[in-house]
Structures are given as structure tokens and as C-alpha cells.
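I am attaching a structure below and will ask some questions about it afterwards.
Heads up, one of the protein chains got dropped from this complex, but the rest are sitting where they should.
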Amino acid sequence: MSSRFPNSIATLALVAGLSACSREARHQARSEVGTAAIASSPDTVFPGNAAPPALDQRAAAFEGNAPAIAQGQQLFTSMNCAGCHSHGGGGMGPALMDGKWRYGGRIDQIASSISEGRPNGMPAWRSKLTQDQIWQLSAYVRSLAGLEPVDAVSARTDSMSNTPPQTQFAPKPPKPADSASQ
Amino acid sequence: MKPPGKQKGDGKGKVPRQRSPRDGPQLTGGELDRRLAAAWALPPGFIGWLSSVDHKDIGRRYIITALAFLALAGALAMIMRLQLARPGNDLVSAQRYDEIFTMHGTTMMFLFGVPVMQGMQIYLTPLMIGTRAMAFPRLTAFSYWMYLGGGALLWVAFVLNIAPDVGWFAYPPLSGPQYGVGKRVDIWAQMITFTEVAGLAVAVTLTATVLKQRAPGMTLARMPLFVWSTLVTSLMVIFALPSVALASSLLLSDRLVGTHFYNPAERGDALLWQHLFWFFGHPEVYIIFLPATGFVSEIVATFSRRSVFAYPIVVLSLAGTGILAFGLWVHHMFATGLPRVGYSFFTGASMAVSVPTGLQLYCWIATIWVGRVRMQVPMLYVVAFVITFVIGGLSGVMIAAVPLDLQLHDTYFIVAHFHYVLIGGAVFPLLGAITYWFPKVTGRMMSDTLGKLSFWMIFLGFQLAFFPMHIAGLMGMPRRVYTYPGGMGLEIPNLLSSVGGGVVALAILLFLLNLIVSLRSGAAAGPNPWGAPTLEWATPSPPPRYNFAHLPVVASLTPLWDSPDRLLVAQGLRVDERELLLTSVIDAVPDIREPSAEPSPWPFIAAAATSVAFIASIFSPWGLLFGTIPAAIALIAWFWPKTPPRVEEPVIT
Partner (left out) sequence: MKPKAAILAAALVALGACNTFQNALGGEGADGAHFVSLFWVFVAVCAVMYAAIVGSFLLGLWRARRPRAPLTVDEGKHQEEPAIAGRLLAAWAILIAVGLTILTVASFFTDRSNAKSGEHPQLLVNVTGNQWWWDVQYSSGDVSKSFRTANELHLPVGVPVEVKLQSNDVIHSFWVPNLAGKQDLIPGRVTDIQLLARKTGLFRGQCAEFCGVQHAHMALDVTVESLENFRKWVTLQQRAAFAPQSPVELAGYRFFTARNCSACHAITGSPASATIGPDLTHFASRQSIAAGTLPMSAANVQAWIADPQRQKPGSNMPKVGLTPDELRALTAFMERLK
């Protein structure tokens, strides 16, 4: 049968599938992910034009991984992140979907912000959430700015929402907050 | 083609003996066969193979593909039975088990149940009504490639570990954007779209074929019962599938662009899906079951050596089932908390649907009582059908009652019920039908010894596998659980089911082996090995590409019994071109001659282009828009008008 079904379908499904294998996998007991604290607050601006440190190796397991982002989405609701950040649009806390990142928009930088907390009200979640959960949340926060592959994010939650569907959101390349026209 | 004035015939069932003076010389014998074979031949090579619009090729492809899916989904069933053989088993993970039962249900319903029945209908209907081709042969070819595309999509996804994991019913919000993570559900929903397109295309083609292409004289009242079941199921498909098409489109749109059709927080409704899905889902069961009753009617008639008793009652039962099937869907939703008075109506309707089936059963039994029965393998499957299906039908009466359903709903009792109905009611007749028509398709008989062995194994193994599930359900085992705790008394019924499942699997393998062995070395069959009364047995086995050298003329329900030596034939169809005779809808009076489409690769290309559009639209809404362009090009090429060659002296039969 293999030689008979439409080749285009096979090829397309194969291409979709190869990228899908890691996208859809549920990493359940991710014991290989260490529990050491994340290096504190690397910024997008590095002193003396130093090369930015390499991306944390753990990022690969969470970025573009649909179950991880979905879990992050649930945590975003249950930990009441929306209480300050709204559904990404910002309120008492900064917006998360405008592409401006005060403390860096890389997943490890976001994880660091969540884990360690930031001045002016962002609490440290290190003792309340596991490292996995923090990374899941970080992946979801990135998806709010359109930085995660569109095939791995969900279009909406089953709650009321005032933001456009995440699958229809143009990516905002990360830039430091102070470099913008503020 | 030809001006209308050149139509032949005097408009009565009897066809004129003398040929019209303006037609070409009449042909008979070898020369006729040679010329017809040339006109209906397939282009050479692989392209020719892809281009075939012959209903026998397409029907055979449907059946073989569906049987392959049966084997795959059956293998998944065996994995499930191994997992459930003992409590707390960890053969497969929870996630994988969810994928497996989703794949099993989806494959069995959408890629085996409906397509295999439609495949049988595509193969048999033109032969049974005495015509040369389907009404829209290229559409039939297109439908097969769409079906194959949908099946390939689902199973490639399974191999790549992105198979759907939300059940074959895919209730939102579990299948919605928040909880149906990744692309798994989109693949499921788009697979539904593929099979919808295929199923609707076949249904339209079959309806037109049955209504307009019957042999002269085959009035509606002389149509074989299998053809009646084809007509009823095709009409049911036309009414049922748009509902699931709508449902799955809304789901895809919720998932892809964030609409709120199923989101209660934004005034959507999670139950909307269930209404739309079951408005399709319940008739779907009858779409699988009614063709099987057609098989049973044909087999009972042939092996009892007489017509089925009370033909009009059987026809009315088919039509009645087809209509009532659309009024039952809420009995899948008794636990959702809809108003109780409404439930009573659906209880009544669900019980009422057993009346037509009960009448059909009576008619078959009465036929056997007055006839003389030969116990050959197809008839054995009818015996298995009655003994098994009636249990499923009666347990269906039980769960039509709201107080009973509220306990039994979504338990293994239901699993037992619908396997009794679908395997007992549809698969057993199907296996009998395959045995019955195998000699027509291949020219060889299936092995009797292997046939009887696999029959007894599947019949007894089935009871062992599925009867204990009634008990497991009553003891509180819900469906769709990947494991269950020990100490609840579920160990014995589950172990029995697993053992029985193994026997069924072996029996199916034996049946498939029998198919292959008999294809190579079965006894030669001849045109009518069973002494059957219907038209498909009037042509050689296997039938030539043009089906009949001369179109038969029919004067009764059982033409081959009433005129055993020679049939009246119609004359006046062209030989050097593909031409069909269209007849009137009710009385099958010859109406016009109609050219039939030549083989073409474009249906395949159109199906491939549509597949690309469908699959691309899983990933981006633009896929649907830009995907229509290649599909439109393929359709234009498909329908490009062809100037007929000018034939000075048309040759007719």
C-alpha cells in the first residue's frame, strides 16, 4: 500500500510528523531535569558587549513542547498570574505580550524571573513551584508574545478572554524594555 | 453525442427486436466482447491503474483497504485486551492506551465499518441492477483516494506518535483548544473531513446509480433487497454526514483560530457538540448495519432456494429504520441532565426502532421455514448473525430505558452491547457476504474447510470475548479506563474477554488466510455457483470490465430463477464507446442513452490536491484558502470537455 497512497500526503505528514515527535511528547517524570537553581538574572544587555551566555540546556525540553506549554497555561491560571499580568496584556504587573522584556525574553531568563522574583512586586516562586513547573510557565509566557511555534500553543482557554487567539498572534521579537520608545 | 431523436426503444420494459435502421450493425459473440473490452479497457501501466474508474476496481480497493484497517484496528484491540487481562497492568502507558482506544474506535467506525459496506455496494450494485458502470465513475474514484488519504493521515500520525487521544467521540472541552493539547485532535477532526467527503461522494453516486441505471423492467418493486438497503443507507449518509461535518468544522475553528462555539465561558456550549455528533453518530450505526441486513436477505434467499418472505415488509422495515434512526440521538446523552420529559420521547423512539428490525427477523425466519436450507458457510454466518445480533438488539432495548441507561451508560455493558450489534449485526453478515460473493469477484470458491474452521472460531471466540463484558459493566467497570483495581471481581470477566479476543483475532487471520489461499488455488466457480437469483450471477466470474455483453431485461424479482436458460436483453447501446442506458426512477422504463466517463488520472490528482489543502489547514487557516487553488486546477482538468470522435456508423449491441 505504501507505494500507492498519495505521495504528497506521505511527504507532508512526514515533515509535519518529524517536527511533531518532540512537539507532542508528554515528558512526565522529567527526572533528568535538574533541580539546581537557575543562574540569577542574565539580562539581554550584557556588560561590555560580552557574548550572551549559552541558552540553558533544559530549554529544549520545554520550548515548542505542546504539553509543557499547556501545563504552563494551567499554572498561569491556577497561580493567578493573571492577577497582575492580566491575560498577558498587563495591569498591575508588566504586559507579557508586547515583546518588551525588562529582564530578558529568553526562556531561561523568564524562568529566572519567575523563580527568583523581581523588584516591584514579582514574587519568587522558587519554593512554591518545582523547576519543571517554572519552565512550563516560562514556555507559556513566551507563547503569549508569539515566541513559541504556533503549532504547539492552544488558540484559547475555556475562559473569558480579551486578547486575540494565540495562534493568530504575530510574534514580537524580544527587545529590552528600556530600548523601546518609552 | 447523439441527438435525442436517435434514442432507441418504445418506452416499455420490452425492447424492440428489430434494430433502428440508422444504427450500425448488430454484433454478438466474440467480436462484441472484443470491441466492448476495448471500449472499457484500462489505460496501460501504473498511470492506468491510478486512472481506473471501474466500479469493480474501486469497490475491490475499498474492501481490501478496509480489511487492512480492520486488521490494524484489531491488533490495537488485542493490545487493549492484553493490557486489561489483569488489574493494574502496565503493558502500555495511560497516554498510549488513550491513543489506542481512540484509534481503534475511529478506525473501526470511519475507516472500516462504513467504507467496507460502501465498497461492497460499489462493487455489487451495478452488477445487481444490470448496468455497466456507476453514475459518476470519476467521483467514485475520487472518493476512494480521499478515503485512503484520510486513513493514511490517521495512521501516519499514529506511527509518528501524534495520534488523537480523546476518544472516537472527541467531546469538547477535552478535545477543545485548552485540554486537547497539540495537533492530535486536529488530525482526528480532519480525518473525519476526509471520510465525510469520501462517504458523501459514494452516497450520491450510489443513489443516482440505483435510481437511474436499473436494467429495463427492474421496477422499484423488483429491486434486490441488497440494492434497497444500498439506497436507504446512501440517503442516510447524505442526511447524517453534514451534521458531523459541521461539528468537526466548528471544533477545528475553535482549535485553530480560537472561536468559542464550544466554550461555555463565552456563551458557547459544550453540549452542542454532543447533539451534532450523535445526530450523525446514531444513524452511522445503521449505515453500517442496514447493508448487512441486505447481505442477510440475499444469502437467506439463495440458500433457502426461495424469495425472502414479505418483500414489501422488508423494504418498509429498511426505510422505517432509516427514518427512525434520526430520532434517537439523545439516548447517547441521557446522563447530561436534559429535561426528563424529552428523555421519555427518545426512550419511546429508541424502543420503536426495534420494531422494523424485529419484522425483518420474522421475514428471514419465515423464509427459512418454508424454504429448503443448504448449510454452507455464508448461511452459517447468518445463523451466527441471528444468535448474536438479537442479544445486542435486546440489550439495546434495555439501554433505551432511561433508568437502566443511567447505570449502564459508559460502562463495559455498552461495550458489549455495541460489539454484539456491530460484530454480530454487521461483521458476521459481512464475512458471510465476502464468502458468498468471493466467487463472483475472483472466479474461485473459498475453501470450505478453512471457512468453517474460522467461522466456528470467530463465533465462539466472540461470545467468550464479549459476553463477560456485560458482567464487567454491571459490576461497575467504566469504559475507556487503561487499568482497573483488583479485588472488585473484575479479574475473571476481563481475563475471559482477553482469551476470547485472542480466539477472534486468530479466526480473522484464518479468514484472511483463506482469502489469499483461495485466490490462488480455489476451485473454479463458474458464473453462478450458488444457484442465486439476482443479475450479478448472470455474467461471468470475474465479470468483464463492461459487466454485461448485453444489458439484461428484467421481468421479476428473481430473474435467474424465472428464466434460468436465457434472459431477455436490451439492444441499441454503442459498443465502441462507453455508453449506459438510463431508465426511469420508478418503473425502470428505458429513458436515454448516456455516455460514461473515460478513465482519468485527474480524480487521483484532485484527491491528492484536496488532501494537501485539508492537511495544511490543520496548521494554518490559509491552508484552506490556498489549498483550493491546486484542487480547483485538478477539478477543471477533470471536467475538461472532450470532443467525441465522429463515428460515421456507430456500432451497437
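Letters A and B name the chains as they come in the text, with residue numbers starting at 1 for each one.
Going forward, contacts are C-beta pairs under 8 Å (C-beta built on N, C-alpha and C of every residue); 3 or more make two chains touch, one makes a residue touch a chain.
Remember, predicted model here, so these are calculated numbers, not experimental data.
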Touched by the hidden chain, restricted to displayed chains: A, B
Selected from B:239, B:326, B:418 or B:467 as touching the chain missing from the view: B:467
Hidden-chain contact residue, picked from the options B:49, B:179 or B:619: B:179
Touching residue (missing chain; options B:43, B:242, B:478 or B:544): B:478
Contacting the left-out chain in the complete assembly, out of B:38, B:159, B:221 or B:265: B:265
Interface residues of chain B (partner: the chain not displayed): 93-95, 98, 165-167, 171, 173-174, 178-179, 264-265, 269-271, 304-307, 309-310, 313, 335-337, 340, 343-344, 347-348, 351-352, 354-355, 358-359, 361-366, 368-373, 375, 383, 386-387, 390-391, 394-395, 397-398, 400-411, 467, 470-471, 473-476, 478-485, 488-490, 492-493, 531, 533, 556-558, 561
Footprint left on chain A by the chain that the document does not show: 26, 28-29, 31, 35, 71, 74, 78-79, 127-133, 158
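Simple rule for what comes next: only the chains that are shown with their structure count from here on.
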Gap in Å, rounded to a whole number, between the CA centres of chain B and chain A: 47
Touching residues on chain B, where the partner in the complex is chain A: 65, 68, 95, 145, 148-149, 152-153, 156-157, 159-162, 173, 176-179, 181-184, 254-258, 260, 263-266, 604, 607-608, 611-612, 615-616, 618-620
Interface residues, chain A side, partner chain B - complex: 1, 4-10, 12-14, 16-18, 20-21, 23-26, 66-67, 70, 73, 150-152, 154-161, 164-168
